[in-house]
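Missing here: one protein chain of the complex. Every other protein chain is in place.
Chain nomenclature is as follows: A, B and C, assigned in order of appearance, with residue numbering initiated at 1 for each chain independently.
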Amino acid sequence: MTGTPPRMSMREFDALFESVSNWGRWGADDERGTLNYITPGNVRAAAALVRSGRSISLSLPINKVAGPDNPHPAAHYITRAHDVESAVGEPRLAMDYLGCECHGDCHTHIDALCHVSYRGRLYNGKPASSLTSQGATLQDITSYANGIVGRGVLLDIPRLRGVKWLEPGEAVTSDEIEKAEVAEGVRLQEADIFVFRTGHHRRRLELGPWNNGHDGEGKAGLHPNAMTLLHERSVAAFLPDGDGETEPSNVEGVAHPVHALQIVAMGMVCADCLNLEDLANACEEERRWEFAVVAAPLRLPRGTGSLFNPIAIL
Amino acid sequence: MTGTPPRMSMREFDALFESVSNWGRWGADDERGTLNYITPGNVRAAAALVRSGRSISLSLPINKVAGPDNPHPAAHYITRAHDVESAVGEPRLAMDYLGCECHGDCHTHIDALCHVSYRGRLYNGKPASSLTSQGATLQDITSYANGIVGRGVLLDIPRLRGVKWLEPGEAVTSDEIEKAEVAEGVRLQEADIFVFRTGHHRRRLELGPWNNGHDGEGKAGLHPNAMTLLHERSVAAFLPDGDGETEPSNVEGVAHPVHALQIVAMGMVCADCLNLEDLANACEEERRWEFAVVAAPLRLPRGTGSLFNPIAIL
Amino acid sequence: MTGTPPRMSMREFDALFESVSNWGRWGADDERGTLNYITPGNVRAAAALVRSGRSISLSLPINKVAGPDNPHPAAHYITRAHDVESAVGEPRLAMDYLGCECHGDCHTHIDALCHVSYRGRLYNGKPASSLTSQGATLQDITSYANGIVGRGVLLDIPRLRGVKWLEPGEAVTSDEIEKAEVAEGVRLQEADIFVFRTGHHRRRLELGPWNNGHDGEGKAGLHPNAMTLLHERSVAAFLPDGDGETEPSNVEGVAHPVHALQIVAMGMVCADCLNLEDLANACEEERRWEFAVVAAPLRLPRGTGSLFNPIAIL
Partner (left out) sequence: MTGTPPRMSMREFDALFESVSNWGRWGADDERGTLNYITPGNVRAAAALVRSGRSISLSLPINKVAGPDNPHPAAHYITRAHDVESAVGEPRLAMDYLGCECHGDCHTHIDALCHVSYRGRLYNGKPASSLTSQGATLQDITSYANGIVGRGVLLDIPRLRGVKWLEPGEAVTSDEIEKAEVAEGVRLQEADIFVFRTGHHRRRLELGPWNNGHDGEGKAGLHPNAMTLLHERSVAAFLPDGDGETEPSNVEGVAHPVHALQIVAMGMVCADCLNLEDLANACEEERRWEFAVVAAPLRLPRGTGSLFNPIAIL
């Protein structure tokens, strides 16, 4: 089933880019992209999925230790402990400071649409130069300020394959997505939040961190041809446990083809580096792979992304 | 109705502290405090409140500009724009860095139980010295990692009073909370998330920022005697638009009495500096002041708190 | 003597820019600018000025408190106190973290040549776009890594005028520089480090901080016409107690004319926000206004500037 993933030329890639493009679909100045798929009815339907009443974090712990997949560890400092008397008496208040790269490989985060440019263009054809040293003037992360709320569907590829995790370089195609749907008895539909598990973090927990980038050992992810399926199904958001990319890339001369397609062409709400271990176990226990998801970035004006802690409610 | 709020002596305060204490209630090593009130049934009931399908951020935009209520502005830097060619070709990825004090007065955030100590003790009687320069070893913010999900009830005090906002120094007592319940036709119940509006941010929007601390002009908040009501009602969480405190304090010799009572005595899930303007308008439009709330801190080990973006779903 | 400083048109400014330009003087790829004036002989001569053997800091304390002239206060955190046992036993090591904007108005710092561009050009005509979101690829602060060592000459303008400090908006012209030379019995010569005192920080110490920028009350500094004198004298470096600029600007349509002339046209080593109070007192005591100066930026690759602590040795 897995075999060697098919290679794609840059010309094929560009044709695929055109075929899944949503540029202009929701207006020339739209900044919400596939979030437009989610209607109030979808939100109500998602709420109706809450049955067992369990809520589960889909975030990794914030990682403060440099390592092969964490070149910019988070900086976390206690700025006030309980060791100093307050000028105004009791109680005492302890404080801390957190500093972090918003797109750290090891940090669960959500991407703004302005995060990715392809050949000088952002989603909807806007110029990449609209993002300056002072931040994004278009398509910043506040486009998602009111949260992403909808039906989540977990497609658990290692479960389908009967393995603990996918190995670096393995690519999940449209066919395999459909097989996973059948195996779990669910189907990705319009406005769904696609939660995509490759077992990336289970591998990390068992084998330790590795350099999963283009200059390292790589990682498992989607094959670019899966974008056609996501486009046809009108998927609203994508929450993977890696970053969705297969590394090394399956496209000649294009380093992060999935990001380029999802974010630039489709305007899709995308996150990276989720922790799907607890969720996968819960779904297995409850024998269902759909649930409500509520996720919200920090409300960071001009930001290209945000750490976040998405919550699944079963 | 408002009058001069009654002053409280430190002795009365200490008696109140004892009377609302939950120390030991959920075990000697409990770190979830009033979050224990929320059962799966409460989560299901909260989900059932979703009707119009609107989701609304309760967070302020992250504030990067120093001011009288923002002594530690957030640091937000573009660490990579689209102006540099990637070593690996297209697409290009823009990045940014966010650094922030987790308890900034101007930043919507949630407090860990370890954030506050009273006379050397944290919630449940644990020693304040358990929080060192290396962070919290007990009661850090990851206790709330799986999110706070439940029924939110907005009590809108300016609406009750027929004013735009409460003025600094004004205190809301138990009586007034009950009057607001009557006016809105809701009642705080076990496991509820109490969303408390004083109009703090509407005042800020209209008059500009002011120093609202103990060394400044002060702010409106709860009167300490309201804790008895919150305790009796078994409220699970508290989301105010200021920080819940009345400044200057109504207790002789105690600077932040509400924090001491809520967090140290009761173990209550507490947040600060919410943006309740959009929510208040939505509740008014829909003529109901109850809704689902989903909120989650960043998953920060050893942290005393976290910026967050709580979402109300109506 | 002070009167109204003469206004300059943008056309006059551009002519002045041309007349003091050092572009090409030390080669098309030179990155040291006026530091080229300093020869080993100048260093020996500077060392020979050491008589009393006093060394004096020319730096302000790093300022961690936001204020009207400190919008980006330094972030200073104790990252390890002596409160935690080391895994490896005694001794214990306390640590801290410092984060700071390199060009903060309130922080003594040195500018790299890449710090300033005029009409798209850096010093020597290099393109401003050579500085990207990844830092300076030309003319970064490491050009000064081996230090600025030479003869310092303090011209103390408040002393000349018999006032405590110059008031915001007052400009020091060539004429007044020459009068100060006569009054002190010194003369700026080739390779000198010009230490320029307006009393900026004495005013701050006595009256408190003020917004001294273009959108505030302004500050005292050089008149642009003084650049001709600095150019003719072949001054190597400029260490002022403000930032050298008169605010509001004396040039129509040019916001920071002194920076543009000194850094872009002349390639001059320039610093900002020195603390000259101790030095001025020492010079008065010793009745001489020349001394050795040793100053070095942090060795920050790609940096546009650096906090530093220049030392005068009398």
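As a working rule, a contact is a pair of C-beta atoms (placed from the backbone, for glycine too) under 8 Å apart; a residue touches a chain by one contact, two chains touch by 3 or more.
Since the structure is predicted, the reported quantities are computational estimates derived from the model, not experimental observations.
Chemist: From the list C:32, C:159, C:200 or C:256, pick the residue that touches the absent chain.
Modeler: Answer from the full complex: C:256 touches the omitted chain.
Chemist: Tell me which residue among C:16, C:106, C:220 or C:264 touches the hidden chain in the full complex.
Modeler: C:264
Chemist: Could you pull out which residues of chain B are in touch with the chain that's been left out?
Modeler: Where chain B meets the chain not shown: residues 75, 77-79, 81, 83, 97, 99, 133.
Chemist: By the contact criterion defined above, which parts of chain C meet the unshown chain? Give residue numbers in ascending order.
Modeler: Touching the missing chain: residues 39-44, 47-48, 50-57, 59-62, 64, 75-76, 78-79, 81-83, 86, 88-103, 108, 114-120, 128-129, 131-136, 142, 145-147, 149, 214, 253-256, 259-260, 264, 292, 294, 296-311, 313.
Chemist: Can you list where chain A touches the absent chain?
Modeler: 65-67, 70-73, 75, 78-81, 83-84, 99, 129, 132-134
Here, only the chains that are shown with their structure count from here on.
Chemist: Could you check if the interface between copies chain A and chain C is built from the same residues on both sides, meaning over half shared, or from different ones?
Modeler: same
Chemist: From the C-alpha centre of chain A to that of chain C, how far is it in Å?
Modeler: 47
Chemist: Residues of chain C touching 2+ other chains?
Modeler: Chain C, residues with two or more chain partners: 75, 78-79, 81, 83, 99, 133.
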